[in-house]
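Removed: one protein chain of the complex. Kept in place: all other protein chains.
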Amino acid sequence: MKTRALAILSVLALLAVACGQKPGVHARGVAQGLTGIPGAGTGAVFDPETGQYVDPTTGQVVDPGTGTAVGGTTTAPAAGNPGGTSTGAGAASAGSVGKEIVIGLHAPVTGAAPVRSDSFNTGKDLYWNFGNKGKKVTVHGRTVKVVFRDDRYNPSTARAKCQELAEGEKAFLLIGGAGTDQIKACADYAAANGIPYLSAGVLEDALRGNPYYFALSMSYKQQGKLLAQYIKKRLPCRPSCSVMAIVTDTANFDDALQGFQAAYGNNVTVVRPSKSARGSQYADDVCADVANQPDVVFPLTSPTFFLELEGSAACDPQYVGVGVSMGLDTVANVGCASSTGSMNGAKFFSPSYSYDEVNRQRSAPDKAFKRAGGYDDIQFLLWGLMRTIHQMLDETGPNLSRQSFIAAVQGSSFKSEVFPDLKYSPNNHFGASTVHVLRADCSKRAFVTEAKNRSGF
Amino acid sequence: MAATAVTPGTRVGRLSVPGISARVAAAGIIALAVFLLPLFLEEFQNNQITRAPVYAIIGLSMNVLMGHLGQISLGHQAFVGLGAFVSGFVATELGLSFYLAMPIAGLFGAFSAFLLGLVALRLRGLYLALITLAYGAVAEESLFNIRALTRGGEGMPAPRPAEFQSDRAYLYLSLIVLILVLVIDWRLVKSKAGRAILAIRHDERVAATMGVNVTFYKTLAFMISGFLAGMAGSLFAHWQQTVVSNDFVLDVALTWVFMTVVGGLGSRAGVVIGASFFALFPFIMEALPLIPDTWHDDVPRWVPLIGAGLLLTTLILYPGGIGQQLLPVRRWLAGGPFREHKKDRKRKKQKAVEPTAPVPQELVHPPAEELPTEEAPAPAADRATVQDGPPAEPPPEAAAGDGQPLGTPKRGLLRRGFRRKGA
Partner (left out) sequence: MLSSIVNGLINGTIYGLVAIGLVLVYKGARVFNFAQGEFGTVAVFVAWILNTDPPGLPMWLAILAGLAAATMFGLLVERLVVRPLSTSPGVNLLVATAGVAIAAISIQLLLGEAEARVLNPLVAGEGITVAGIPVRPQQMIMIGMLGVVALFLYLFFTRTSVGLAVLATSQDPLATNLSGINTKRISALVWGMAALLGGVAGLLQGPVTVFFPGFMTATVLLPAFTGAVLGGMTSLPGAFVGGLLVGVAQDVGSQVIPEAVTGSAELTVFALLLLVLLIRPQGLLGKEA
């Protein structure tokens, strides 16, 4: 009796599998309609694995403009379902919206980042609730809702959360808050499903070919060149400062490190800790060799790693860096509290300027933000981000779909007055060319703005 | 119906037709429910639910080690993670098919467990537990972070096979593999090797006297456990489609231990249910309509707390876990009675009973008897015949030397025949 039951169950299982692959599921994943989007109208689909456009039925590499085959065939994932994900909500024709636009936002709240979840949860809605001169923002008659998910600083979780946001919450577009590996994972998912995906600039090389991705600030690689200039021209140890670059060992940081090294030249020591290493273990790498302590330390790691490093390091180098999450006041707060005192004067680039500056209320966004009740720099960062998104949605017009959004954004410029000015083109989705420079001021236990909107030093 | 005296735990000889059909219907309904559910869910939900069969396979592999062999394993993430990374590596870097990657992952897991098994031949009890903990921690912090092998923080991609691309299809694949593993475990326990392994768990010295090659079977058990864990790791990798070392931190490994213990060591069904619960509970919590959006962040923090709470409750109050609670159901499905017959309960009240017939291992856990001084459980309460008594001070005669008489109310986690004494 037992063997027979098992046989019946196995047959049922096989039947279920056969039914699971619904017919036409591949064809639905094809971009259609509007021109101006690579692959649109030709039936070609972008495969993030190989970075090429393929014909979903034949698996052949095609030219996105014309849809004709180019060269050899691609390997497995493209022939059918690129990226191997479901296309339930992914078809580019889906995401045409009704009365409410849903935006999906993911960021690490647990894991290795001290991003406060209460700031995030209040901040994500602040602009949409009060950005219209103190009232709710509508875009061509539609309201906007932001749904947030914690990606736990883990790329596979990020992918699953992005899938949940897109399919479960029916998000129109997705935004990555911070965390390079997670942003890459979600960007791949978004591309395989035709969903616009935006984030502050992080990695560049691997995302250059992704037509659904837009960077809202300079990538780490672009910032690296500016950082090299800054060190050479602005720091007291110039002109020949010895630099130690501590960069987490992930391929997603390789382009940033190479960019920096190419721009800075010699005199850079490179240390690549693993993503799960503790910063305190690397304090000795920096300080133990008393005769050869570096003048400048460039951490490209998680903020927690950096804080552990800074808190355990017995020497006092100048910390500089790029990015999004290093320049947050929580980092300054904790770093300044440590007994080493080396946080004071640390310099980090950031897509938005400091909350200390916002308090001075020198510009319209500052005033609007304060009036809305915003109270920290994370919320202001989100304010600037959402303001940019608002402008993008506005530019797209009342005929809102994912393709029209992409077509509109990649042909326009945007000026949010908080985030850097952005200028996109169909070939360039990295539209920023300026950064703000923040400095840690331990008398205030926060960052202050040293320079705004710099494109060079 | 057989009307002869029914000693506790033996199978009833002949079942009537209504009896058989009731059992088949119950089993069939459960199976159908499990297999039809994915057809009605959205893809991202299917993606989330796939965690349950993957965890169940992990639990079953731990059950081989902890339940059948009676060794503690606090570092199982070493085997699972190794399987996951190997599978990803084979599929991505070597470009081989998924159907090759999975067995290769299993072999690597078996080898890794073999190494630990060698150590286990020399160590016992608490010290072995410590070494397994360290083994797992080292694997996660050192081996899984070697960028050339695992691509570091970016993660190793693990693409799904073409036939099982969609989330629904992959869920069915996982269920099929789970059934396969259940069958393997079932045959293992019935086989000579399985009996040898169980004998080693009860008392190594006695087993050796009986002619069991302890070294061989211990190592074999480790390797089987490792093989299953490696396969689970492969399934895990291709489910997530990216593997990072962070997926195998200590918290995760301890969660696996908890879910296996809560499921009930030695009980297949219990382990599967326990693992599924631990896997699905976070998503059920998040999906509850009453949960406001802002609580989504808190759910991952509540989950380990509830898990730890369940573990402590299980250890203190119900050491047999879910499996023990399921005992009446499983006995019924196998053809036995659901409740004890009244006359059997009375007979047990009168004297401490030794099982007179050889009892199938899955149904009864030794030591089983209740002491003459204890109250019989209330008839209305649907208790298993072998419920452990409430926590009590050991009766005076139980303190003799290092053995203990079979009448002890407290059954241990690993069901050793002797009380702990030192390490």
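Each chain gets a letter, A and B, in the order it is written, and its residues are counted from 1.
The criterion applied here is as follows: a contact is a pair of C-beta atoms (placed from the backbone, for glycine too) under 8 Å apart; a residue touches a chain by one contact, two chains touch by 3 or more.
Because the structure is predicted, anything quoted here is derived from the model rather than measured.
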| item | value |
| --- | --- |
| Missing chain: touched chains present in the view | A, B |
| Options A:163, A:210, A:250 or A:274, residue touching the unrepresented chain | A:274 |
| Hidden partner chain, touching residue among B:27, B:41, B:315 or B:334 | B:315 |
| Identified contact with the non-displayed chain, of B:146, B:184, B:199 or B:214 | B:146 |
| Residues from subunit B at the interface with the omitted partner, ascending | 72, 74, 119, 122-123, 125-127, 129-131, 133-135, 137-138, 141-143, 145-147, 250-251, 254-255, 257-258, 261, 298, 301-305, 307-309, 311-312, 315-316, 319, 391, 393-394, 396, 399, 408, 410, 412-414, 416, 419-420, 422-423 |
| For subunit A, the residues touching the chain missing from this view | 109-111, 113-114, 116-117, 249, 273-274, 277-278, 280-281, 284, 287-288, 290, 303-304, 307-308, 311-312, 314, 330, 334, 337-339 |
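The definition used in the following text is that only the chains that are shown with their structure count from here on.
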| item | value |
| --- | --- |
| Complex contacts: residues of subunit A adjacent to subunit B | 1, 5-6, 9-10, 12-13, 16-17, 19-21, 25, 49, 75-77, 79-81, 84-86, 88, 109-111, 117, 121, 147-150, 152-156, 159-160, 163-164, 166-168, 181, 184-185, 248-253, 272, 274-277 |
| Subunit A-touching residues of subunit B, taken from the complex the two chains share | 24, 27, 31-32, 35-36, 38-39, 42-45, 47-48, 95, 140-141, 145, 147, 151-155, 157, 159-160, 162-169, 172-173, 175-176, 179, 183, 240-247, 249, 293-294, 296-297, 300-301 |
